[in-house]
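Only a single protein chain was left out; the remaining protein chains are all shown in position.
A and B label the chains in the order they appear, each numbered from 1.
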Amino acid sequence: MERPLTRNFRPDGPFDVKEYEKAGGYEALRKVLTGMSPKQVCDEVRASNLRGRGGAGFPTGAKWAFMPPANGEDRPRYLIVDADEMEPGTFKDRLLMEGDPHQLIEGIVIGGFAVQADVAYIFLRWEYKLAEKRLRKAIAEAYDSHYLGRNILGTDFNLELYLHVSAGRYICGEGSALVNSMEGKRAIPVARPPQQTESGLWGRPTLMNNVETMCNVPHIVKNGAAWFQGLSVCEDGGTKIYGVSGKVKRPGAWELPMGTPLREILEQHAGGMRDGVKFRGVLPGGASTEFFGEEHLDVSMCFDSLAQVGSRLGTGSLIVLDDRTCPVGMLHNLETFFARESCGWCTPCREGLPWIANILKDIEEGRGQPGDLEILEAHTRMLWIGRTYCALAPGAMEPLKSALRYFRDDFERHIRDKRCPWR
Amino acid sequence: MIVATIHIDNKPYEVQEGDNLLSACLSLGFDIPYFCWHPALHSVGSCRLCAVKNFRNEEDTRGHIVMSCMTAVCDGMRISVKDPEVLEFRASVIEWLMLHHPHDCPVCDEGGECHLQDMTVMTGHNYRRTRMRKRTFRNQELGPFIYHEMNRCIQCYRCVRFYRKYAGGRDLDVSGIHNHLYYGRFEDGTLESEFSGNLVEICPTGVFTDKTLRKHFTRKWDLQTAPSVCVHCGAGCNTIPGERYGKLRRILNRYNHEVNGYFLCDRGRFGYEFVNSDRRIRRAHLRPGTSDRSAELEPSSKEAVVASLEGILANGKRPIGIGSPRASLEANFALRSLVGPDRFYTGMPESESALVSLVLETLTCGPAVSVSLREVELCDAVLVLGEDVPNTSPRLALSLRQSVRRRSLKIADKHCIPLWNDRAVRKVSQEAKSPLFLATVAATRLDDISAATFNGTPDEIARLGYAVAHELDPAAPPVEGSTSEEHVLAACIAGALKAAERPLVVSGTGCGSEAVIIAAAQVAAALHRVGKTAGLSLCVPECNTLGVGLIGGGHLEAAFKEVTSGAADTVVILENDLFRRADAKLVAEFFKAATHVIAIDHLFNQTASHADLLLPAATFAEADGTFINAEGRAQRSYRVFPATDEIRESWRWLYELMQAAGKTDLPLWTTPDDVCRSIAESIDALKPLGQVAPPADFRVAGLKIPRQPHRYSGRTAMTAQVSVHEPAPARDADSALAFSMEGFHGHPPNALLDRYWAPGWNSVQALNKFQSEVGGPLRGGDPGIRVLEPAPDREATYPESVPEAFSPRAGERLIVPLYHVFGSEELSAVSPGIAERSPGPYLGLSPDDAESIGVDEGRNVRLTVADVVLVLPVRLIPSLPQGVTGLSVGLGDLPYVQVPAWGVVTRAKAGD
Partner (left out) sequence: MLSDLVKQEIRSRVDRDHPEAVAVEALHIVRNHYGWISDEMLREVAGLLDVDPAELDGAATFYNHLYRKPVGRHVILVCDSVSCWIMGYESLVAHLTRRLGIGMGETTADGRFTLLPIQCLGSCHTAPALMIDADLHEELDEQKLDAILAQYP
């Protein structure tokens, strides 16, 4: 089985530019710059069925095609890589940046060429210090080797790449908030329209993609869309880095074919539950996805099949809940996170989430009251898509909504017994 | 306009395609609750209260919730404004906002006119379910105008959006994140923007309230109100003053689509307290023993004063009358009728008279047409010549701030972004600005949005204007000897004006230069000649400068001469403190030469103290009156409450004097309408005055328009400490308004609209119900009539000569006037809040000049102009051109100095 994204990973640190080249690195870029038009690159990516790995799964090729055609005058055009990974339970982008920084850079240059960007940024969260260090080194090497800067590989294509370290907030990962943050403002999302491809950073055409999305690009270009499509075991192309955390035997991350069944990830790769604990449920794609129970373990982990069973692939990061951990406590933890990270722009999210967190705390600490669950349930409807300004709050409702369904008895027992049975 | 048919709860309505759905629904009369949206600030979609349900088509029964403020109307759209899910969601939004709201309505200044209260009632949320503790905030001390109570905040972002984005203020912003947002300054301190008072109306709850009102608080429903016009500058903003117990309590904005729209400046909003001042003249006064004027004025009975006047007017030589640009048309005209047109003086000094005549001539001869403040906002290239607009006509400055957004709106339109989608517009346009060029003596508070600024002497400013005119039309006289930079600038300005769809030239009397006004007219004329319709906006200093200018009469110096030469010995001075308009020595000589000085005014001032006979004049709050603003719009202002003591309208005093003087051919004046009719008959330009407002006998269904709301409380008890019998309400024979709560409570003609209220809408937002479409003109047309229209197709002519280039004089400096929004205007400066914001008198020097004189900021210098010597502290003004010195105007007890003029500045001597 091919593992293009992680095949260069070494325990003693990432490849430098020479090693990366030796392993076939930057060949895709060379191929693009010497023989392909931007449109051909876009078409190849579109044909590959690559879908965005940032959580929403938007077809990447289609997004690239939204960029208005470059006429040489309306410069600059921007490409931003969203490396703000802060979705609880998610650590795939960190591994990719730490494990093979040149792969990301190559993806960026190819993507930059495809959409005729002039400037690219990696928007990196502050806490990823090791990734920062390795990226800085790799970027410097790439400049030295003419993979970045002016006249890349002797062609007339120019691209500057900057590493922008965020001052920290989950909402910065949301595309439009990220742009505000880069502009030195408070990171408040901005509703579409305008699309970022039309008016993003400084009002200029801007393409934004996730780290993992961009890392796939060199392989698609190098090996072709059909090859990429062939990597997966479902409609969507490629491999996916699935992560597992919680009380499993071997928490970690693995690059597997897109569409690998949940059970395989959990039992084969993560080694199943630790001794002494039993599986109770799993958030399949990070903190803002819906819980799955036993009955869903055979679902194939890809965008469409998860949507069909009412959850989302999200970041493909599994968070496992076991029978020794209180689901109410877990929900309280999750909603406290979302409440804290609300940007404060819209009322439902700003005021609703802290209320939810407060009720969950009360229930967990034995102060729950009849009627609390109805209030929580109402919130799962009231903070839904379209009612809040951006997707943060609806994301926060996904685990809550499903938890109220799956773990109803636990919630009710807390309220009835006026205490947490796990404490 | 493309008409779209939409179905609201299955009934078809016609609306404008692309319009904002919330605004369209409100315009159709639906009650959709909202907070963050405002007709002038548009949509940002943050509060989420304005939810409606959108259905894909007729078959779609589930629909999905959308925010109406973020949705564009499109043909065939099907929505519900009362779907159960929608109602549930809206109630939830209020519930969330109420989680931390202190519920302190009984002690909150906003109570009873609170948009949050209205919306809470409207959505039906009423039961508190949370057990959370409420979060609390620290309040800030924000200066004399605004009181801060952050706990009431519902985080709608309106305040900062208005303050920063709309009004260009900087020192208020939001900090914090998630449910801990704080709207305030970085630290305690006075809000700097001169538009801060609008926060009172912008804030949908009681976070920002009127601190002046707080000092004599009255609920909205207990205020007696009337439609009024601001008397503190020439813009003529419409206001709603409120009174109780004979005291003026506050001023609110009165919407006039063409004039001030939703906003006032702080001078206009907080300048009202002079009405309540201890310095008010409340009784007639007489000076006993008239020969040497050594005796003090003494209060006297009205009858005694009139009797003594009878003697004076009947026996003296014919009296002269000195009118006033701050008095109404009625008052000025009454004075003119008393003394006769040839003995009526406008009360303006010669220099100002000349400027005002020039303004009138320019506006009546064309070709450029004066524009309203709303039209200013539509202009996409602006040249300001000479006028420090933020200080002389602040509301106009606010409109200029909107005009530079034209380019942003155009860009947004190109991107198919609806213009009401505020954040998207700002995003795609990157706040691109249309050109605003500022040629002023020194920096102004509009510099931050200007494309280019030019600071120079009035003549240099005029020359720049001429140069622009010449660039536009080579037939205009060329300007010789200008620098290449001036050339480039002129060409650049000309290019921008020419490229614009609606160019605008702004100027005025502010820098005291006829050349500047002529230059502005030239630019407008040249634009006209090259096929552009240019707007013209000329600032004038006072609320009725143009009115008294149209009545016409001699200038102040001529009046002085009339008396000092002995041609007249009696003078009647109307609402005018001559010491603010002429050199103190001249005024003193004048008073000395006059045998009888009769003054009619509101406040004890220097002129009043020189009078032999003093009559208490009603202020705008106690007198009806008609004023003509800088645009040339005649507007009627109505008294809010009946005058007390012996205070009466000036025109009534003067009418009585006419009778006392034994005039035979007296017209019958019983109401202001009668006076206006006489004015219309005798002054051509003021012919339309008869239509300025509904006549006094106007009734709706036989009813008058009550000044008191139907919830006015305590009527039977208000004066119970005096008598337990409820007094009959004061009668008002002068207008269709009544001092009562009885009458017609619907929508009267807009000139008589004295408050906004509609069922369910107790806050200022009730205004929506009075507009033809939300944010548009008032239903039935905005009040006021334009009296100055240029004759059509007048051709522009150019003057022969161009002012000389500025040449500094050895040992002398050009002294130019500098104005202050707070302090330079006479009446508002008496109000404590304004006084607190007003700087003391000073002399402005460029740092280089200060250094060459050898003085620092704050040190005293000695200024000699003509034979006036003043000792003043220095203020360093980096933008002042070298050799030019700025003299603060009208501040404190600074005596009048006629500027611009040449003067000498030296270091103050020890004894100074």
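Keep this in mind: contacts are C-beta pairs under 8 Å (C-beta built on N, C-alpha and C of every residue); 3 or more make two chains touch, one makes a residue touch a chain.
All values reported here derive from a predicted model rather than from experimental measurement.
**Q** So which shown chains sit in contact with the chain we cannot see?
**A** A, B
**Q** Who touches the missing chain here, A:Pro68, A:Gly149, A:Pro251 or A:Gly386?
**A** Touching the chain that is not displayed is residue A:Pro251.
**Q** Would you indicate which residue among A:Leu50, A:Val81 or A:Leu321 is in contact with the undisplayed chain?
**A** Touches the omitted chain: A:Leu321.
**Q** Write down which of A:Pro4, A:Gly89, A:Gly175 or A:Gly259 is the residue touching the left-out chain.
**A** Considering the complete complex, A:Gly89 is the one touching the chain left out.
**Q** Can you name the residues of chain A that touch the chain not displayed here?
**A** Given the touch definition above, chain A has residues 85-91, 93-94, 126-130, 165-170, 181-187, 202, 243-247, 251-253, 283, 287, 317, 319-322, 325, 329-330, 333-334, 336-337, 340-341, 343 touching the missing chain.
**Q** Would you write out the residues of chain B that touch the absent chain, in ascending order?
**A** Chain B touches the missing chain through residues 164, 170-177, 182, 184-187.
As a convention for this text, only the chains that are shown with their structure count from here on.
**Q** For the complex, which residues does chain A have touching chain B?
**A** Residues in contact with chain B: 169, 186, 190-191, 193-194, 198-199, 202-203, 339-348, 350-355, 358, 362, 367, 369, 371, 375, 378, 382, 386-389.
**Q** Under the definition above, what is the set of chain B residues touching chain A in their complex?
**A** 45-49, 51, 64-66, 70, 88-89, 92-93, 96-97, 99-100, 129-132, 154-155, 157, 174, 176-181, 415-417, 421, 423-424, 427-430
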